[in-house]
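Once you've had a glance at the structure underneath, I'll fire off some questions.
Complex shown without one protein chain; remaining protein chains in place.
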Amino acid sequence: MRVVADPDEAVAGVQDGATVLIGGFGPAGQPVALIDALRRSGVSQLTVVNNNAGNGETGLAALMAGGHVKRIICSFPRQSDSYVFDGLYRSGAIDLEVVPQGNLAERIRAGGAGIGGFFTPTGAGTMLAEGKETRTIDGRDHVLEYAISGDLALVKAFRADRMGNLVYRKTARNFGPVMATAATVTAVQVDEVVEVGALDPEVVVTPGIYVDRVVVVRTPG
Amino acid sequence: MRVVADPDEAVAGVQDGATVLIGGFGPAGQPVALIDALRRSGVSQLTVVNNNAGNGETGLAALMAGGHVKRIICSFPRQSDSYVFDGLYRSGAIDLEVVPQGNLAERIRAGGAGIGGFFTPTGAGTMLAEGKETRTIDGRDHVLEYAISGDLALVKAFRADRMGNLVYRKTARNFGPVMATAATVTAVQVDEVVEVGALDPEVVVTPGIYVDRVVVVRTPG
Amino acid sequence: MTSSGGATEVGTIEHLDRGPLDRHEMARIVARDIPAGSYVNLGIGQPTLVSDHLDPDSGVVLHTENGMLGMGPVAVGEEIDLDLTNAGKIPVTELPGASYFHHADSFAMMRGGHLDVCVLGAFQVAVNGDLANWHTGTPDAIPAVGGAMDLATGVRDVYVMMTLFAKDGTAKLVTRCTYPLTGLGCVSRVFTDHAVFLIADGQVTVSETFGISVEELRSRLAVPLLAR
Partner (left out) sequence: MTSSGGATEVGTIEHLDRGPLDRHEMARIVARDIPAGSYVNLGIGQPTLVSDHLDPDSGVVLHTENGMLGMGPVAVGEEIDLDLTNAGKIPVTELPGASYFHHADSFAMMRGGHLDVCVLGAFQVAVNGDLANWHTGTPDAIPAVGGAMDLATGVRDVYVMMTLFAKDGTAKLVTRCTYPLTGLGCVSRVFTDHAVFLIADGQVTVSETFGISVEELRSRLAVPLLAR
């Protein structure tokens, strides 16, 4: 684990064609500084895993608008201000895989936990199960979903210690803890870094073993 | 969620033939008072899920010695002082299903999380995978394991609030959080019950939604 | 109550003096029917109105799928904290006894059947309990499901809150859903501006009407309706 100087160093080395897991649910937990650094890196042909498909013209929307993303895996791309994605999708410039939100979270967890795939009842019998293997277990229909792993995870947490242990704030926790486990390199932007021993071991949410790079990005205000 | 007066009330209503998930890893997190109450209830033909198969002549060993258990699902039954289980097993009085420890924890988690089954690499190619479905995913052999759910879970935690939110102490956390999610009725013995609002929402490990009955059992010393 | 035939149909309440209900009145009826002590998820949009009508002493605990139990009312003024939002991404507050958890744990809670009730909007509900609420089925629509399927599949009692008729006048309580499904056989109760319907065993029972008789409802719906 390294505390790096700036967001650009935190995302350094990402390759064209990489799969990038990006935390956040709306503004809460969105690692804006890291997404911006990813865009500045000039990387292309990314597959992005996020709950949504960008809002307005910043963050993930800017990453897509800049032509860095070829595919997005998400649960809810259509929002009132997702016009950047909408345009790219309708023009065929970006591929979309829609996954029910809980299956998405569980697939990422599976990626981090070394589970190859799992049978979930969510989506069974719907068009999102079309072409997928199904099985009745204990009288209930299930769909087989496979793990998702990333080359890079971008996560926003509240506080890190110098071993990379993380705590989050309120509902900004959302996808961070599972995405941190599921990528080869996990980069985290935090409000502050504290010394080792300053976090109570009982309350650590993401153990430092999952964290590769930490950068301090002070939240305005 | 109810705070009940004693361990007997906490386990009341369990039926013959029930599956009981019992937390603990060695003495840490072992809900001894609840196990003793289960024994006193006179229930029979239980399937018990625990990491081990009892030590000495107390707790789970006493439950087995009393003839209440017909089957045990565990990862590590053989210990230096597991002679009660050893005798019952060799005489055919008790059935045993051995599951790798991580698959056991994950099967219980699946039970609580509504996952019907999952493909795990652990155990693939070994005698513990014999008769089980296997599949190669991303070049790696996996075994299909199914969820485990219980009628009753017996868990030891450190502290509960009056909504059933729980925190644990150190490695006594072990199986408690997953077992609490995977049973129809979850009974918890705690050192103390605190008022609602006394636990920081960021540090709750088991949300009260998973807890049905709480009983205070003061740890000696 | 109205009887349309020989069967005894005791218990359906016809409020001929009030109705159709507006969305706030519907929310109040939904709130009334949520059992005390329930763990409840209110879908985004109209269902969030239900929280305004829950009795604070009922012990109902609200879940939001982005990772919280014990959600309080919408945040105002100084309370607003962008790290604390509901599933509709609106700033909310925290009640005593709350807890936070990550997305996989939150959806495990839903999928595992631990929530007692959810309240969802719908495009269509069928007599067999099928729910369609995520996709209009038009070819150029961008599919967006969010947590709808997880709620429909995982929560023990799925309540739907919707107008009974679409803007074009077609009924949304149907014999068979024509829109893409969200969940199969999951809906147990449908709250509409004109009536409350109970769904069980492939049959629809009218439990309560608002400004309309059961007889008239039957004439306007293709779905066979039982009274009780």
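To keep things simple, chains are lettered A, B and C as they appear, and every chain counts its residues starting from 1.
The rule is short, and it goes like this: a residue touches a chain if its C-beta (ideal position, glycine included) is under 8 Å from a C-beta of that chain, and two chains touch if they have at least 3 such contacts.
Since this is a predicted model, take the numbers as computed values, not measurements.
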Original post:
Of the chains that are displayed, which are in contact with the missing one across the whole complex?
Top reply: A, B
Original post:
Of the residues B:V84, B:A124 or B:V215, which one touches the chain left out of the display?
Top reply: B:A124
Subject >> Contact partner of the left-out chain, one of A:A5, A:A93 or A:I209 >> reply: A:I209
Original post:
Residues on chain B that touch the omitted chain in the whole complex?
Top reply: 25-29, 51, 75-79, 86, 89-90, 96, 98-103, 105-106, 108-109, 120-128, 141, 168-178, 205
**OP:** Spell out the interface residues on chain A facing the chain that's missing from view.
**Re:** 109, 111-115, 161-163, 165, 181-182, 196-197, 199, 201-202, 204, 207-210
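The rule is short, and it goes like this: only the chains that are shown with their structure count from here on.
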Subject >> Neighbouring chains shared between chain A and chain C, ordered by label >> reply: B
**OP:** Could you put a whole-Å number on the gap between the CA centroids of chain A and chain B?
**Re:** 33
Original post:
Where the centres are mean C-alpha positions, what is the separation of chain B from chain C, in Å?
Top reply: 35
Original post:
So which bits of chain B are touching at least two other chains?
Top reply: 113-115, 201-202
Original post:
What residues in chain C touch two or more of the other chains?
Top reply: 68, 94, 100-101, 107-108, 110-111, 153-154
